[in-house]
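The complex is shown incomplete by one protein chain, all other protein chains being positioned as in the whole.
Think of it as A, B and C in the order they're written, each chain with its own count starting at 1.
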Amino acid sequence: MDPSEVEFIAEKELVSIVPNFTNSEVHLISGDVGPFRAGLPVNVPIWMALNLRQRQKCRIIAPDWLDVEKLEALKEEEKSNRFFTKMPSEHYMVVAQLLLSAVDDDIPRVEEIRMAVKDLWDVRISKLRSSVDTFIKTGGSHARLDYLTTMEINSVRPLLPHALDFIDRLQKASEGASRRDMASQD
Amino acid sequence: MSLCQSYVPNYFSIQDILATQEKVPCKFEMQVKHLGFLDPGSDKRDIEIGTSIELPLWMASVLNSQRPSIAEVGLPKIFKEAYRDIMKADPCVVDLHKLAQYFYEFGMCLCMLKHRESSEISSVLVESFKQRFRQILDWAQHSTIEVPESKKLDETEKMIYHMGREVGSSLYLWLTEGGSLITAADMVIQHKKMKLTQKDLLH
Amino acid sequence: MPLTLTQRCCHLLAPLIPFTVVFIHLSDDDGVRQVFEEMRGLYDQNVAAANDSTADPDGTAISSIAIRHAALERNKRCLMAYVFNRSKKLRNMRWQFGSILPPEIKANLCEPEIQWFNSYSKCLARYMKSIGGQGLNLAQDVKPPKSLYVEVRSLIDYGKFELDNGEVVLLKKHSTHLMSRAQCEPLIIQGVLEQINH
């Protein structure tokens, strides 16, 4: 999947905004949003928040985990844990990327937060890479991947599944059971 | 386009046609009339019993599958014990592109001929790929450009690497530039480049 | 000559391998014709050998027949793979260039391929018209939408163009415009416009 598609999926997540207008509920096909009261926070999907923000109709409130200290703590926990730890958002990387680049004047210490998110991502990705390598070497065909986020899974796609498919073909070949045309049709 | 499936050979796959075009030694156990020209070292009309010829794998598999079999299929050197030992010792340093472009596909076909060393070949194939995979993973994810070492990969490894690298660079692009720009279709870009080079040639 | 012949087939195929060449070239008509001729030759030899088996008491003719037969199958496979993979490219062109091919590409196609392309286009159009009772153009909305409007720069002198709101703009090389995403997407894909990144 292209990262833009993962981003598309992540844009459904809710974020808190403070509108500068008042309006009743908006009946979206995906569900109702609002009502909007000028100055009062309300949850909307990210894509909507970004649209309203672009039109200067709201201020976006960063989710509370988008904070240097909290991210540092997450990173430390990630480092000390053998398994993947649960992230505060299923799309933490995308959400951070979208909110930080779209709304930098709404959130203080943007650059530091950006670095902290990237550090967390890097720790997880390098852990992922070693687990993938170990998984391939030990020859499993099934693995549990709890708490990996969509973008992380996407980063090893199609490499990991294709490598497993290939190993499966290699193993099947020796059993002579694999579908092959050259024997039957050539 | 959007489907991203792993490679499995089918009737129309060029990769498979090329892989089965690679040659193996065949020792004839039967006389074959009128096809003496298959042996480039001979000008006889027939192929005599005991003749050894290097033939493409697709033909070898036919010779082998006839009952009684027309020829015994031997192993190309890359799958002989000496090379298998090299592959076992450190598969990561071997330049497969040079030694056997279709190492795995070719090896799988050999296994399916039920060669008596099939199980050894099969385990070399599996182990080699498992060991070499880490490199492919690192190259694909670390670098947006094609790393020169990737030239040493076998063709199927290359396919996996290229797919991985595409993802690696689109992820890198997303991380650094974000967003999703609409871009011209690949073929359109190719076509434009072609036109430009043609222009250059004319001027 | 089964060997030289299948090798020729492989030469035809080499440029079609994924990753190396995206562009397609003139089909090697002469080469293809020769393959057909040689196939007929092989077939005739097999028919003759089969009818003549009485003159072959030791039964070894069967081996030659099997080998020629395999060569015939192999050639069929190579030729069909060649045609198949070229039609796959044509298919992708339909999705990327639209239903009208640039003349430079058309020049590299043989008549049946141009026909295939046109029939494919029609087949696809019929399907898209049937979707959901009202029709849906699947060549559009190829990327997830990020905004309703997109800033674009014209890459060529395209000429006058009517926007959704009725306004007519002149798309000149390097001119920039704000356009609805739905409207400019096909033009960006076809390389007329490029999206400006901020």
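To be clear about the criterion, a residue touches a chain if its C-beta (ideal position, glycine included) is under 8 Å from a C-beta of that chain, and two chains touch if they have at least 3 such contacts.
What we mean here is this: contacts and distances are computed from a predicted model.
> Since a chain is absent, check the UniProt entry for it and pick the matching name: "DNA replication complex GINS protein SLD5", "NADH-ubiquinone oxidoreductase chain 2", "LSM2-LSM8 complex subunit LSM8" or "Proteasome subunit alpha type".
Matching the unshown chain against "DNA replication complex GINS protein SLD5", "NADH-ubiquinone oxidoreductase chain 2", "LSM2-LSM8 complex subunit LSM8" or "Proteasome subunit alpha type" yields "DNA replication complex GINS protein SLD5".
> Contact with the hidden chain only, please: which subunit A residues?
Spelled out for subunit A, the touching residues are 1, 8-9, 21, 23-31, 47-48, 51-52, 55, 57, 141-148, 150, 153, 157, 160-161, 164-165, 168, 171-172, 174-175, 179, 181, 185.
> Can you list, in ascending order, the subunit B residues touching the missing chain?
These residues of subunit B touch the chain that is not shown: 1-3, 5-6, 8-12.
> What residue numbers in subunit C mark contact with the hidden partner chain?
Interface residues of subunit C facing the absent chain: 36, 39-40, 43, 72-73, 75-77, 79-80, 83-84, 87, 91, 110, 112, 116, 119-120, 123-124, 126-127, 130-134, 136-138, 140-145, 147-148, 181-182.
We take it that only the chains that are shown with their structure count from here on.
> For subunit A and subunit C, what's the span in angstrom between their mean Cα positions?
Inter-chain centre distance comes to 36 Å.
> Report the inter-chain centroid distance for subunit B and subunit C in whole angstrom, where each centroid is the mean of the CA atoms.
24
> Give the residues of subunit B that touch two or more other chains, as numbers and ranges in rising order.
If we look for residues of subunit B contacting two or more partner chains, we find 11, 58, 62, 179-180.
> Would you pick out the residues of subunit C that each touch at least 2 other chains?
Residues 70, 74, 77, 143-144, 146 of subunit C touch two or more partner chains.
> Taking the touch rule as given, give the residues of subunit B at its contact with subunit C in the complex, in rising order.
Per the stated touch rule, the residues are 1, 11-15, 17-18, 21, 30-35, 37-38, 56, 58-59, 62-63, 66, 70, 158-159, 162, 177, 179-192, 194-195.
> Mind listing the subunit C positions that touch subunit B in their complex?
Per the touch definition, subunit C meets subunit B at residues 1-3, 6-7, 9-10, 13-14, 16-19, 22-23, 45, 49, 56, 58, 60-64, 66-68, 70-71, 74, 77-78, 80-81, 84-85, 92-93, 95-97, 102, 104-105, 142-144, 146, 150, 181, 184-185, 188-191, 194-195, 197.
> So in the complex, the part of subunit A that touches subunit C is made up of which residues?
4-5, 7-8, 51, 54, 185-186
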